[in-house]
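Only one protein chain is missing from this complex, and each of the others stays in its spot.
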Amino acid sequence: MFEAIAFYLFSAVTISMFIITVMSKNALYSMSALAAGMIMISGFFFLLDADFLGVVQIIVYTGAVMALYAFGMMFFDATRDVKENIRAPKLVFLLSGMTALLLVLAFVAPIVSDHIQALYPVVDGVENPQAVGIVLFTKYLVPFEVAAVMLLVAMIAGIILAGKKMDESLTLKIDGDEEFQNKGSK
Amino acid sequence: MEAYLYTALFAPFVGSLFAAMFSNRPKNLVAGIAASTLLFVSWISSVVLLLHVAHGEVVHVKMMDWIQAGGLAIPFGFVVDQVSATMMFVVTTVSTVVHVYSIGYMDHDKSFNRFFAWLSAFVFSMMILVMSDNFAGLFIGWEGVGLCSWALIGFWYERDSASWAASEAFIMNRIADLGMLIGIFLVYWNFGSLQYDVVFSQVNGMESSILMLVTAFLFIGAMGKSAQFPLHTWLADAMEGPTPVSALIHAATMVTAGVYLVIRANPLYGEVPEVSHFIAGLGAFVAIFAASMALVNRDLKRIIAYSTLSQLGYMFVAAGLGAYWIALFHLMTHAFFKALLFLGAGNVMHAMNDELDIFKMGGLAKKMKWTMIMMTLASLALAGIYPFAGFFSKDKILEAAFATEHYVLWTTLWVTAGLTAFYSFRLVMLVFFGEERYKIFGFHPHEAYKYMLWAMAPLAVLAVIAGFFEHDFVHFVSNMLPIEEYHVSSSTFWTLVAVTLGIAVTGIAVAVFAYSRGGFSKKLEKTFIYKLLFNQYYIPKLYDDFICKPYAEISRIFWKDLDLKVVDATVDLIAGTIYKLGMVSRVVQSGNLSNMLRWMGVGLLALLLAAILYSPIR
Partner (left out) sequence: MITLSHYLILSAILFCIGLVGIYRRKNLLMLLFSTEILLNATNVGFAAISKFYGDLTGQMFAFFIVAVAASEVAVGLGLMIVWYKRRGTLDIDSMQSMHG
């Protein structure tokens, strides 16, 4: 009962938040609604006994990603309404609606689940973060490390891209290479 | 002996390749000399083989397997027996002479090297034709000589008439070769093999209807190659080629290939008298038909070409009457004196700056003594005057016709003999004797190079003496060909000889008498018969009107109405539709991210739909 109430509550809030995100003309509103939606999503994770994932969701999305967007939006004029020339809005809803309909149809249909067997079953008597840790550091160790490297690369890329020198082209500097290097060393 | 066989076969090929290496270069005397030398080597090998097979042995080699497909097995095999040895001797002798002669004749031609490449290639093909031990090899050689003939008739391809004549010869031969090919298919179908010996050993058990079909279709091929009626028009037009080519291909060797085929397949033809009689009848018809056209023609080479046609008719009469050895014998003697005649004509043409009208010549004997002597010898041989070569072979044919009681054939050939004598000496008289008309036209004739005359000398000698080898020849080919003794009483025999000689001498006498006094009156040229003969019985015109023009019209209809309006239109429609579709769908590729995302959405939708509709889980 509690689960059902929580599910429908979270669902309603999430959906409305995301709709605001998508439809709002103001970037700031959008971002705020998105952040709220993210928090609600983490609520689902807790409902689904994925405690660790829920925590990560809050920390990464609402903590890091949203902060990043907030900083990024300092560069843009965030308070001004976004002006967009939206062509054929009906088509958009038609496409999305059809997709949604099909997906729902597919998911409502009874799925033959007999053949699906758990590869890494949840171990009884072990808390979720611990279980996740066990799987993550055994079976998924290599992807985990790769993901770490990817994050590092992304971080460096973000720094470089948003760095001061970016109002000058890096690629067009090949001819004046020496001059460019001199500049860099100063 | 195998080494000699391969030498005889491949020496011309090597010569051809050697000359072909210089084909785009300016004149290189080495190309001509090398080709001639290699042909001489081939000639020596042929003579060695001739002497070898004279003892009754047959050289048979299998060079390699050529086609091995299911039940079809065709080897590249070569056989030198008495028949092919004779042909090899004739071919290499005439070719060697013509090669050496051509070094002089083509002296000033810019395509000197190309000429020798093709000429030697022709000899190689001809050798394959005569030496092959199966019908497939024969066909390869058959097509090879056809190709080389095309290239050599059209040797001066910058002239429209030459390339037209080359195409005509090639197309006419294609028509005939289709018949030949069907004949070969029938042979394989019914006999299960294409080897001569296998096929001929099964002749007895065959139904006569099958044999008739086979021989008839093979003879269609022979008709094309040997320019028999109604496929004869190409031979006269083929005179557009250089004169040595006419001497070698269109007089001595290639055109006799049809006769060779009939002789070679004599076990088949011997079994079907109907076809053989048809061959003999057609031969006699062509003999008098061609001779009549030669009577009035003004063109030096065409006269000799018609005479070749006429003599081929004689050969077919002999072959059709079952006297194969006589056909082969006449083939041989004819090759010698006709090649000589053509080479002499070449000398005259050189002297007259390629002028061919014999009415513009006359009195050339003073300037060209040796050419005159040799051409007169050749004409005497052609006319069949004792003791020249033509007498023996032609007399034998007449004797065979009389002895087998084909009196119509005999009469036809007898009249033809008189016509032959007449037109031969009409030619000689108009060219070498009488009034010196060339002076009016401003020609300065001169004798040909010495070595050209020396090259012709062997042919002149052979044209004179070849007839005396008759008995040796009979003995020589008796292993291969049926020899029939014709039983006529000796008084009849001598009467026949006398009558034949008589009409030949009469023909010569009329020609000499008439043309030494300035020729016949001009009134004759107004008569219908003169016009008919001069226009070759209007046959080329008939072909043009009833075959070429309707065909061109049909082609035009197909081109304008079918190809352009149906085929092309369909293709254009497809192309146009695709082009328009491209124009319409071009907007998709706008490079606009939003548009692309929407298209991606359409794709997603389609994929989802497909996934649900074709889901394995239902």
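Each chain carries a letter (A and B) given by its place in the written order, and its residues are counted from 1.
By our rule, contacts are C-beta pairs under 8 Å (C-beta built on N, C-alpha and C of every residue); 3 or more make two chains touch, one makes a residue touch a chain.
Owing to the predicted nature of the structure, the values given are computational and were not obtained by experimental measurement.
Visitor: Of B:Met64, B:Leu593 or B:Leu613, which residue touches the hidden chain?
Guide: B:Leu593
Visitor: Can you list, in ascending order, the subunit B residues touching the missing chain?
Guide: Touch set of subunit B with respect to the missing chain: 586-594, 597-598, 601.
Visitor: In the full complex, which residues of subunit A touch the absent chain?
Guide: Within subunit A, the residues that touch the unshown chain are 3-4, 7, 11, 14-15, 18-19, 21-22, 27, 30-31, 34, 37-38, 41, 44-45, 48-50, 52-53, 56-57, 60-61, 64-65, 68-69, 72-73, 75-76, 82-86, 89, 91-93, 95-97, 99-100, 103-104, 107-108, 113, 116, 118-122, 131-132, 135-136, 140, 143, 147, 150-151, 153-155, 157-162, 166-167.
As a convention for this text, only the chains that are shown with their structure count from here on.
Visitor: Mind checking the centre-to-centre distance between subunit A and subunit B? Centres are C-alpha means, answer in whole Å.
Guide: Averaging C-alpha atoms per chain gives centres 89 Å apart.
Visitor: Show which residues of subunit A lie in contact with subunit B when the two form their complex.
Guide: Subunit A reaches subunit B through residues 87, 91-92, 95-96, 98-99, 102-103, 105-106, 111-112.
Visitor: Could you pull out which subunit B residues touch subunit A in their complex?
Guide: 594, 598, 601-602, 604-605, 608-609, 611-612, 615, 617
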